[in-house]
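Have a look at this one.
Of the protein chains in this complex, all but one are displayed in their positions.
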Amino acid sequence: MTASPTHWILTLVCEDRPGIVHAISGAIVAAGGNITESQQFSSDGTGTFFMRLQVESDAPRETFEAALLPVTQQYTMTWQLDVVGRPLRTLVLVSTAAHCLNDLLFRQRAGQLPIELPLVLSNHGGLASLAEFYSVPFEGHPVTNAAEKTAFEARILRAVEEHDIELVVLARYMQILSPELCARLGGRIINIHHSFLPGFKGANPYKQAHQRGVKLIGATAHFVTSDLDEGPIIEQNVVRVDHSRSTRELVAIGQDEESRTLTQAVKWFAENRVLLDGDRTIIFK
Amino acid sequence: MTASPTHWILTLVCEDRPGIVHAISGAIVAAGGNITESQQFSSDGTGTFFMRLQVESDAPRETFEAALLPVTQQYTMTWQLDVVGRPLRTLVLVSTAAHCLNDLLFRQRAGQLPIELPLVLSNHGGLASLAEFYSVPFEGHPVTNAAEKTAFEARILRAVEEHDIELVVLARYMQILSPELCARLGGRIINIHHSFLPGFKGANPYKQAHQRGVKLIGATAHFVTSDLDEGPIIEQNVVRVDHSRSTRELVAIGQDEESRTLTQAVKWFAENRVLLDGDRTIIFK
Amino acid sequence: MTASPTHWILTLVCEDRPGIVHAISGAIVAAGGNITESQQFSSDGTGTFFMRLQVESDAPRETFEAALLPVTQQYTMTWQLDVVGRPLRTLVLVSTAAHCLNDLLFRQRAGQLPIELPLVLSNHGGLASLAEFYSVPFEGHPVTNAAEKTAFEARILRAVEEHDIELVVLARYMQILSPELCARLGGRIINIHHSFLPGFKGANPYKQAHQRGVKLIGATAHFVTSDLDEGPIIEQNVVRVDHSRSTRELVAIGQDEESRTLTQAVKWFAENRVLLDGDRTIIFK
Partner (left out) sequence: MTASPTHWILTLVCEDRPGIVHAISGAIVAAGGNITESQQFSSDGTGTFFMRLQVESDAPRETFEAALLPVTQQYTMTWQLDVVGRPLRTLVLVSTAAHCLNDLLFRQRAGQLPIELPLVLSNHGGLASLAEFYSVPFEGHPVTNAAEKTAFEARILRAVEEHDIELVVLARYMQILSPELCARLGGRIINIHHSFLPGFKGANPYKQAHQRGVKLIGATAHFVTSDLDEGPIIEQNVVRVDHSRSTRELVAIGQDEESRTLTQAVKWFAENRVLLDGDRTIIFK
C-alpha cells in the first residue's frame, strides 16, 4: 500500500508496564506523525494497558508500520492501524422489525456512520424494500428447521468471507446463533436487546415490565458470546415511562432505545473506540 | 375536627364502573368545592379505578365527608381526604450511610418535603449528630443478635404507635426486617436500593457491575414486602458511568441516585400521589 | 355522521368556574359514555380551565354532541370531539435536510404516529426520493425571489384547503414565512429549531456554541407565530456534548435532537394533547 492519508487511528493493547507511552510516541515522532487525539486506560483488574491515538501524518503506511514494529514487538502489543473515516465493512442480520435497520441505513447515507453495507441477510423477506430503497443487496432465507438454520449460518460465514466483513450486526435478528458461529465471529458481532430495571427473565418481558410497573425501560448493545444476552456491554440507554403506558406502547418506546443504542455501538466500533478488557469493554469516546 | 382549610386532596380507589367521575364531582359541587387538579386512571389489568383530586373549599371536613358518604358507599370506595401540605408523620430507619438521611433532613427543613420527623431509629449510633443538627430525636440500638432484633422491631412498632406514624422510610437501613413487621407496615414502608442494567444477584453488586463494565447504574425506591427488594416500584433513576470508574466511585455515584430517588418517592407518597394497583404503583405526578 | 367508534377524545377550554367537571361528566353519562382517561388544568395566570377526556361509548357522534351542547353553551367552551387514533391530515414543508422528514415518515409507516401525509412541499427537489419511497406525493418549487415566495405560499394555502390540512409541520424548512401566512395558520403550524444554553443570536449558532464551549445542545419544537422562533413551546430536549466535538459534530448531534423533538411534538398534537394558554402550552401527556 502506498496510500498517504492525513489521519490515522492507532489502537493498541498490551500488558501494562512503564514506558509504553514514551516508546509509542517516539515511534510516531520518528514516522513524522503528530498526535491529535490520545486516550489510554490501565485496567487494574486485568493489568492490561489500552491506548487509542489519532495521528496526522504525510508518511505512507509502510513508514508507520516500520517505525511501530520494534515497539509493538518489545511490548507484545495487539495493535491496529486504520484510517479515520474508512467505512467498516458491515453485515446486518434482521428478521421482521424495521426500526434498527432503518436507523442504520438512514445514518449511513446521511454520512453519520462510517460503515458500508454490502449485504443484509434475513430469515424473512419483509424488509427487502427498505434495503432496496437504500440500494443495499438483501437476501431473505427461511429458517424454520435445523437444516435451514445450518444453511443460513453457512451463508453468513460465506458472506463474511466474500465481503471481507469486519462487523456483523444483529439488528433485531430473532434467531439464536449456534455457539460455533458465535465463537467464529467473536469480538466482531454485536447484538441489541431490551433492558429493564429490574431484569425480567422468560417470555414477553415487556408484559412483565408492565405488570411490575417499571419506571425505566431501555436497551443494551453488547458483543455476542455463546452466553445469550451476556456478552460485554458496549452501550446502554433508558427512558422514563409511567403507569399509563400499555404493553404495546412500552414496546414502541423500547424500540426507539434499541435503534439509537445499537447505532451508537456500531458507530463507536467502526471508529475503533471499542476495546475488550476481559468481560468488559473500554470505550474511548 | 372543625378545621376549615383551603385546599383538600381526595384520593379514591374502587372497581371501575361508568358514572364515578360524575358522582364524585356532584358530591364536591354539593359541598361547595372547586376541583383545581384531577387525575384518574383505569387499570385494564385489575379493572380498578384510581382518582386523585385537589379541591378548594371553605366547607369544614364534616360537610365534605357527609357529601362524599353516599358516593363512596355506592361505589364501595377506598378513599382518603387530606389537606394539601399537611406534614406526613414519618419514621426514618438508618444504619451508617448518611447520604439519604441528610437529603431528607435538608429538604424537610428547606420546606421542599411535606413530612415531619418525630424520630430516627438506627442500629448504629453514627448518625446521631446529623439528626441532632436538624433537632430530630435519634435512638441508636445495637442489633447484633436475634433478641436485639426482636427488641428493635418492637421499638419500631411502638414508635409507629406513639407518634401515629404514617410512613416508615428505610434510608439505607441495612438489616432485613421480619416478614411480620413487613406485613404490619404493608403499604406504608418504603425502601431504596441500587439498581443496575442488568441486575446482579449476590454480594457486592457494585463490584460485579464494575467487572461487567455496565454503562448505567441507578436506584429504585419501592414498597417493602416480605419479598426482599421485590415490592411495587415507586421511582427509579439511572446515571451514566464509564470504564474508568473504580468500584468505589460507582458506589459514590450510586449513592447520589439513591438519595434523590428516595426523597422523590417520599415526597410523592406524602402528597398522596402514590396508589397501589396490585404489584404496581399508580403515580399521579 | 353515523360512525359508532369505541374511543372518543374530548378537549375543552373555558373560563375556570366551579361545577365544570360535574356538568361535563353528567353529559357524558347521559350519552352512555365511560371516562377512561381524564386530565385537567386550571391556569392561575389566565383563569382558564383546560380538560382532555378519553371516553368509551357505543353512542354515535350526534348523541354525544347533543348531550354536550347545553354544557358547552352554558360555560362558553371551545371544544373538540375526535376519535382516538384518527390520522391527522398533515402537510410537511422541507428544504434540504432529511433527518426530520425521515423520522416522521418512518414512524408514520411504523404505526407510531397517527398522521396521514397527503403532500410534502419543498423549496428544493432533493428529498423527492425519500418521500417517494414512502409513497408520499412531493412537490419541489424553487423559492429564490419574492414572486416565487408568494407563489409558494399560495401553493401552501391551496394545499391546506385541497387536503383539508389540520397541521402544517416545518421539518427544517429554511425559508421565513410571511406574517400573513403565520397568522392564517395560527395554532396549527409547528416549527423545530436548535436550542442552546445560553442562547446565541445571529448567524451560525453551532459555531458560536463551539466557541463558548457549551456543554448542552438541544432543540425546541414550538408553534409558529410572526415572532420568529418565539412561539409557544411544545417540547424541548437537550443532549450533553464536550470540548472535543467539532462544530460539524455539534450539528449532527443537534439534528438528532431536532428530529426526535419534532416527532414528539407532532405526535402530541395529533393526539389532541396540546392546548394553548396564552403564550404557553398545556401538554396533557
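Letters are used for the chains, namely A, B and C, taken in the order the chains are written, and counting of residues starts over at 1 for each.
Everything that follows uses one rule, which is that a residue touches a chain if its C-beta (ideal position, glycine included) is under 8 Å from a C-beta of that chain, and two chains touch if they have at least 3 such contacts.
The structure presented is a predicted model; accordingly, all values stated were derived computationally and were not measured.
**Q** Of the residues in chain B, which ones touch the absent chain?
**A** So the residues of chain B touching the unseen chain are 37, 98-99, 102, 106, 110, 112, 133, 244, 252, 256, 260.
**Q** Could I get the residues of chain C that touch the absent chain, sorted low to high?
**A** Contact residues on chain C toward the absent chain are 41, 44-45, 195-199, 210-216, 218, 220, 232-238, 242-244, 246, 277-283, 285.
**Q** By the contact definition given up top, give the residues of chain A that touch the hidden chain.
**A** Where chain A meets the chain not shown: residues 17-22, 25-26, 28-29, 32-42.
In this text, only the chains that are shown with their structure count from here on.
**Q** Look at both sides of the chain A and chain B contact and report whether the same residue positions are involved, with over half shared, or different ones.
**A** At the contact between chain A and chain B, which are copies of one sequence, the residues are largely the same (over half shared).
**Q** Between chain A and chain C, what distance separates the C-alpha centroids? Give it in angstrom.
**A** Taking the mean C-alpha position of each chain, the two centres sit 36 Å apart.
**Q** Taking each chain's centre as the mean position of its Cα atoms, how many Å separate chain A from chain B?
**A** Here the centre of chain B sits 42 Å away from the centre of chain A.
**Q** Which residues belonging to chain B are in contact with no fewer than two other chains?
**A** Within chain B, the residues that touch at least two other chains are 41.
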